[in-house]
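Only a portion of the chains appears, each positioned as in the full assembly.
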Amino acid sequence: MIFTWLLLLIPISLGMHYFLGLGPLWTFATAIVAIVPLAEWIGRATEQLAHRAGPAIGGLLNVSFGNAAELILALFVLISGKPNVVKAQITGSIVGNSLLGLGLAIVVGSWGRERQTFKRERAGLLSSLLILAMIALLLPALFDYTERGLAAPSDARRLDERLSLGVAVVLILAYVANLISTLCTHRDVFAFPTEENGAPREQSWPIWQSLAVLVAGTAFTAWEAELVSGALEKSAAALGLSEFFLGVIVLAIVGNAAEYVAAIYFARKNQMGLVLSITVGSTIQVALLLAPLLVLISHFMGKPMNLVFANPLELIAIAGVTFAVNAIAADGETTWFEGVLLLAVYVVLSMAFYLVK
Amino acid sequence: MIFTWLLLLIPISLGMHYFLGLGPLWTFATAIVAIVPLAEWIGRATEQLAHRAGPAIGGLLNVSFGNAAELILALFVLISGKPNVVKAQITGSIVGNSLLGLGLAIVVGSWGRERQTFKRERAGLLSSLLILAMIALLLPALFDYTERGLAAPSDARRLDERLSLGVAVVLILAYVANLISTLCTHRDVFAFPTEENGAPREQSWPIWQSLAVLVAGTAFTAWEAELVSGALEKSAAALGLSEFFLGVIVLAIVGNAAEYVAAIYFARKNQMGLVLSITVGSTIQVALLLAPLLVLISHFMGKPMNLVFANPLELIAIAGVTFAVNAIAADGETTWFEGVLLLAVYVVLSMAFYLVK
């Protein structure tokens, strides 16, 4: 498995930074790629624990640690005082999972098949969740736009933060309601690959091993995330890119790369329902859980981050994802051309993110 | 029936205002609650008349008096020179019926049931109507935004009004076309509770009684509405709320409370098609009939109100309702979680309305 070999990047990136001193760009590049296998190992350990704990606790575990690497990375960027990069990372996760991840999976999955199908019901629930999450997520930015003309800047900032906190609480409650709904009806929209779904299951680990991997994985992720956030500014300058672009494209892809691989794997196995759950479900988790958690944590850390996306392009990107996923999911089948359309929207948005100053 | 007891509020509110002089907040609170049973009695009398008159005239009667209380309330607020509060009331009706009313009905109705179903066709027609109405309703505000940068303020105002009048006429024509379509095909999207639908029918009234209740109900509603509009400004100040917030939340809920109760009643009876017709249908009536009627009446009264919603949040709220209802209605079934999502959107919007200055 390639993810095991990629773990070698951990000592390499640490060595480069602390001993060789090759400059921030090398640190950034190696540390960011090292997070990919770490995210995958955290996921694997979580699954092992979840498997032992039964569906109820297992679901909770999966939720808590499913986005652990992404959350840690975002927290370190936040601590280094760059809330707009964190928001760009949130936008990028939403856009990347549903356009890049789903688009790639559809294109790869439809190779040699005329079309692939999935159950409409699941797609319908995902669409509903997506739309409601998007309205809530876009509201603070539109509120800010309204308010900026009417109130003093400091007042507006204070009101923005209050609204963001309120929205965060409502989103997390909606997420909890969804968990309860899932546990009650056993109709899991955030499906995780399991035996029955055809994932190649390794032997199950003893509990101490799962816990050890979890702790070690989280600790190393934090270490690498610190390197990434420290080298972000200088790397952006060295590459001639904006920090915004690094956040919205690079950081977002890194935090979700393991999910893209899983989505492509199941698309080849012709399990499109699972593909939708992984990619769109992951987008929804970012909107309903990761983003509000970051708002709340940042508030208690004393470095409050609101939900006002700084760049209007982020709004059109988030709204566009919602409509594109709706259109693709509505008919219960996918063709390679639909995958190409999703990738085309991703490319077009990336171009705009690249050009914007 | 609680609505009968609430009628006691009529003498109480009048007494408070004219004899006790307890201050505007007491007047406002009692008068506004007194409108709830009045709206319900006007509705009951209308139904009695409609039942006798046959479907064609009956439908017209239902349409004309279905929103009578809401219209009267809006007219008195308009006369007192507060068009922006009236527009807030329109927004609030749209948002309240489709998010609060439908959300509550779904949550209450799904108690003890895994899911509830309805016919997709009806939902599809409601969605189409909703989308058309929303485009037409949002257009004047976007026109105003475009125009404001280009023309002189007085020119812009004149153009806004011309466009609003034109839009109002088109919306009313679309409403009439819908009535004709309904009468021809006997497929009533604005269903009203009838015997066959399982409503507990009281004995039918003689015509003179229906007419008497209608006239008295309308007259008392006007009286209470005058009290409400007179006490609006001071009540807002006393409560520390904006008039905008009172309009968009309080006035809107009062005008539609009877419909919420009916929606919840039929949701418990598992008649979700009727629930959709009542809540979403009511939203559509506000957009296609109430709003344009107010534009036309205000024009002839010499206090012209245009359709330019003053607050950009109103636009996102109206657009958000459209997308949320579409997402919920698309799959032909509802679960309690979908109800929670609708309520979550309502809460989030309310927070923004509360914070905006």
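A and B label the chains in the order they appear, each numbered from 1.
As a working rule, contacts are C-beta pairs under 8 Å (C-beta built on N, C-alpha and C of every residue); 3 or more make two chains touch, one makes a residue touch a chain.
This structure is a prediction, so every number in the text was calculated from the model and none was measured.
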(Q) Let me spell it out: one sequence, repeated, and 2 copies placed. What is the copy number of the whole complex? (A) 3
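Definition applied: only the chains that are shown with their structure count from here on.
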Q: Could you put a whole-Å number on the gap between the CA centroids of chain A and chain B?
A: 40
(Q) For a test of understanding, state which residues of chain A touch chain B in their complex under the given definition. (A) 120-121, 124-125, 127-129, 131-132, 135-136, 138-140, 142-143, 145-147, 150-151, 155, 159, 162-163, 166-167, 170-171, 173-174, 177-178, 181, 185, 322, 326, 330
Q.
List the residues on chain B that touch chain A in their complex, please.
A. 114, 311-313, 316, 320, 323-324, 326-328, 330-331, 335-338, 340-342, 344-345, 347-349, 351-352, 355-357
